[in-house]
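Take a look at this one; I'll ask things after.
Every protein chain but one is kept in place in this view of the complex.
Chain naming follows the written order as A and B, and within any one chain the residues start at number 1.
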Amino acid sequence: MMNKIIRSFALGVIAVLVLTACDDTGEAPPIAENSGKLILSSTKPGSRLDPHLDIQWEVLYVLSAVYDTLIYQDDDNNFVPGLAASWQVSNGGTVYSFQLREDVTYHDGEPFNAEAVRFNFERIKSLSSRSLKAASLVSTVDTVVVTAPYTIEITLKHPDSFFLFNLSLPYIAMVSPAAVKQWGDAYHLHQAGTGPFMFDEYSPGDRYRLVRNPDYRWAPAFYQHQGPAYLEEIEWRFLPEPSSRAPALEAGDVNVAFDLVPTNLKRILKSPRHRVSYVHITGQPAYWFLNTQLAPTNELVVRKAMLYAADMAAGARAITRGISPPAHGPLSRVTPEYAPELDDLYPHNPDLARQLLVEAGWIDSDGDGIRDRNGVPLRVELSMVSWGQSIPFSILLQSQLREVGIDVGLETMDHAVQIEAGQQGRKNISFTGSSGYSAADSLKPFFHSDNTESGFAFAKFNDPELDRLLDQGEITLDDAERITLYQTAQQRIMDQALILPIYDFVLLIGVDSRVEGLEWRSVGLVPTFYEMRFDVGDR
Amino acid sequence: MSSIQNSLSLPRPQSPARLLLGRLLRNATTVSAITVLMVFALIAIAAPVLAPYDPYQVFPDQALLPPGYAHWMGTDLLGRDILSRVIYGARISLLIGFVSVSISGVVGVVLGLLAGYYGGLIDNLVMRLIDTLMAFPGILLALTIVALLGPGLGNVMIAVGVGGIASYARLVRGSVLSIREEVYVEAARSTGARDLRIIFRHILPNALPPVLVLASMSYGWALLSAAGLSFLGLGAIPPAAEWGAMLSDGRELMWDAPWTAVFPGIAILCIVLAANLLGDALRDILDPRLSV
Partner (left out) sequence: MGRFILQRILAAVLVILGVITITFVLMYMLPGDPAASMLARSGASGEQIAQLRAEMGLDRPLYSQYFYYIADMLSGDLGTSLASDRPVAVMLLEVLPKTLILVFVALLIAVPVGTLMGVTAAVQQNTWVDRLLVGISALGVSIPSFFLALIMILLFSVTLRWLPASGQGGLEHLILPTLVLAFGAFGTVVRTARTSMIDVLKQDYIRTARAKGKSEQAILYGHALPNALVPVVTMIGLQFGWLVSGSFIVETVFSRQGLGSMMINAILDKDLPLVQGAVLCTAILYVTLNLLVDLTYGLIDPRIRYD
């Protein structure tokens, strides 16, 4: 009796599975002509995504469709008009006068004008320390004055060579004052900007929906077309689990998948229906701080020996599957201020490392494979985190340092704890990366002596010369001069071996091959939604 | 006096252990389960001899090689030989299971004995404590313990051990409640034997069989919990060769290099399955209600 029940149940299950299978033609879901809806996937869902408050990369790639900025950057990194039609810089670089476009309206119908711009700067300022990124980007702003309905004058406390760059980031989005006044803290659920897409719905942690703005007529000139965007709808989903992104792309759940892991690429690379974009991120690469106030990394010779002993090129080949290039300094290779002479500063040379250590008195007197001096073994403590491939690289470093006689203790810490440990200087080696986009916000917070006590400068190196270079660089408006200053700063950082560079961040993005017009602007993280469309022609 | 005591003890023609073993070995599945466990134990002991490579040696130029002649189970992201890591992983896994279960068992049994025997206020106190323990989501409990004490195998064993206390306590308490009413306990009490003696001489031996069953079943649970903690990055400290950690590493490698996760996964599965089957068999034998 029971057997019969089991049998019929099993048949039923098989029947259901077969029927479901017959439904599938083995092709990707069809897309209507003149589509349509683009589905993308991001990483961990934020509970809130407000351009002035939050810092995640999602502000850049999700909200860039909803908001325009005063200024944009074109492919040659020149600043071109956005919501600001023209501008003048005067008074030694401290006064910026912007003439705004007069034909712009917000998604909620309100007009965009100088008053709105003033409101936006006010809002960012009033959020102060709750603003995790935006406030620091415009921290040099002193006053914002409306001089005419469409003219605004911004005075800085001192010249800021990155002011225009920062204004081009979606963090300094121009939000609708009316909407903010109406919704207050809940603004992020009812966002209103001026961009090519309107915020439709956010079900927290689940999906963002954006719909086309039919009134959009003020796209920056470098785009191929004017008028409304091609896509009708954009939907963002969240896939916090890294290994689920490539399958989601392949299964057709999404058209674009952000942040694929390098070890999930084989099927996507082979698939004729998909392609992979490699986006090199500017700013801070992945590296380890070397604590100059804790023995034995307080000795320059030990730090240099570590740099010679490490072979992060081999690591990058193995762990990032050859996708990320090895880093050589505190800025990534694609950052305009990068110093190319750093490439050959510390070639992989274990013998040289051993020689340096021996000269400093570190010899292996008891034959245990670890050097010692006056009875003290040469041991360093390293803190690992769960992101950025910190763990495999740390294990690799441990192995490579051991070969030259340095003992490495590993400890995994979660984010907050690791930061605390770095601030208190409890570890010799601390992992960090990807927090800055420009040379300014990638160097000063991490190397200036103002930040060695309680900030994020975990190398804890107080150097007036380095401070001067960083301070000068921030206010030097001349490009060539500024680049020279920053290159000198990077040279100094590496001469003092304050960090052990690992790899440059390269974001992997999987794209359905029918998606056209996708490019990456600012920082490498802002997609060109305005130009994107599906190509449903022959396949 | 002594003759009464003698007549109260059950006649034992054959040692209980031999009886048990005999009945265990009658079942083919049980024999396989025991064999599997013994094989793993042997592997763990003989690891240095069996493993073809040093499990910690990295070869970045040989990363993610598929299973082949030089590496029977392939290599991982840093070029380490997976077979060697699986072999050494047996040591860690067997140890984790054993220690965690011991912690849960000893503490749980003691608590259960106290609660069941003394009843009243002590019982209430202990059971409320147990309830509070059980109301914590298992993962949270383990997470907080490990977060406080720091990651590392020792702390994982404590965390998993603490998580298992409740089941033992409840089980033993239940047994004690019914054993307490048995004739021979009444008799022992009436002869003036002290509490502790009664607990350890009469009650504990009779409460033990279900505990043994629970022990072998929860061995598997302990292993899986530890693997789960490693999955969250709170278990063994890298670069330790622990199966759960290897599975966790393998998560992102599953598509292009499934061997990095499949082999440790199968290893966990085998031991846990064997332990559970053994537990099943033990229960079938020790539970008199089920005797055919």
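As a convention for this text, a contact is a pair of C-beta atoms (placed from the backbone, for glycine too) under 8 Å apart; a residue touches a chain by one contact, two chains touch by 3 or more.
Treat the numbers as computed from the prediction; the structure is a model and nothing was measured.
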Contact residue for the chain not shown (choose from A:151, A:244 or A:488)
A:244
With the full complex in mind, choose from A:259, A:364 or A:450 the residue touching the hidden chain.
A:450
Would you mind spotting which of B:59, B:98, B:118 or B:136 touches the chain that isn't drawn?
B:136
Tell me which of A:436, A:473 or A:501 is the one touching the absent chain.
A:436
Footprint of the hidden chain on subunit A, which residues?
1-3, 5-6, 9, 17, 20-21, 24, 26, 44-48, 53, 55, 128-130, 132-133, 136, 185, 204-206, 237-241, 243-244, 247-248, 250-253, 267, 414-417, 419-420, 423, 434-436, 441-442, 444-446, 450-451, 453-456
By the contact criterion defined above, which parts of subunit B meet the unshown chain? Give residue numbers in ascending order.
29, 128, 131-132, 134-140, 143-144, 147-148, 220-221, 224, 227-228, 231-232, 244, 247, 251, 254-255, 258, 261, 265, 268-269, 272-273, 276-277, 280, 283, 289-290, 292
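Keep in mind that, in the parts below, only the chains that are shown with their structure count from here on.
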Separation of mean Cα positions, subunit B and subunit A [Å, integer]
45
Touch list for subunit A against partner subunit B, complex
241-243, 246-247, 261, 263-267, 311, 314-315, 317-319, 321, 384, 386, 391-392, 394-396, 398-399, 410-412, 414
Complex contacts: residues of subunit B adjacent to subunit A
56-58, 60-61, 63-64, 77-79, 147, 150-151, 233, 237-239, 251-257
